[in-house]
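Shown here: the complex without one of its protein chains, the others still in place.
Presenting chain A:
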Amino acid sequence: MEGDQTINITLGFLGGLDKLVLGDLDENQMAIRLSSRTETGKNVNLKYLFKHIYDNLLVKSERLVPKRDPRYDENDPGKQLPFEEAASVLIENGKIRGGNLVVINEADWECIADDLAEELGVEVVADEMEISDGDKIEFVTTLHGG
């Protein structure tokens, strides 16, 4: 059945989001598997991914700090949840919050949306762009120190 198909994507967290999201793990990225269709049978898009990240990978907290839970186990699907406390900086009401960039395969997502809009001749809403198998989707937060 088509609905059972899955896609593999890589998520990355940069500019300090790695510490925020992945804690002290050495990697700043992780591979995840998503169903290729939503419950309503549509191809999964970025909006869907953000909700997935928000619901499954992030936990809200009163302040944003690095966190590593020693009970994280990468081989156990029930324990693949090293994300902590990044929700309030990264995603709010299903939208990416200010000060963050979404980078898809080495390009700003707005850049890809613009290219797509030009190609199709229609307006493209960035978070409605579909995700494909093998995509590398990264989140970059702005730094402000100087």
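The rule is short, and it goes like this: a contact is a pair of C-beta atoms (placed from the backbone, for glycine too) under 8 Å apart; a residue touches a chain by one contact, two chains touch by 3 or more; residues count from 1.
Please note the rule applied: contacts and distances are computed from a predicted model.
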Complex member absent from the view - protein name from UniProt, among "tRNA (guanine(10)-N(2))-methyltransferase", "Mo25 family protein", "Adenylyltransferase and sulfurtransferase uba4" or "Protein kinase, ATP binding site-containing protein": "Adenylyltransferase and sulfurtransferase uba4"
Sole contact to the chain not displayed, among A:M30, A:V44 or A:V89: A:V89
Positions on chain A contacted by the hidden chain, ascending: 14-16, 19, 28, 59-67, 69, 71, 78-79, 81, 84-85, 88-89, 92, 97-101, 103, 106-108, 110-111, 114, 140-146
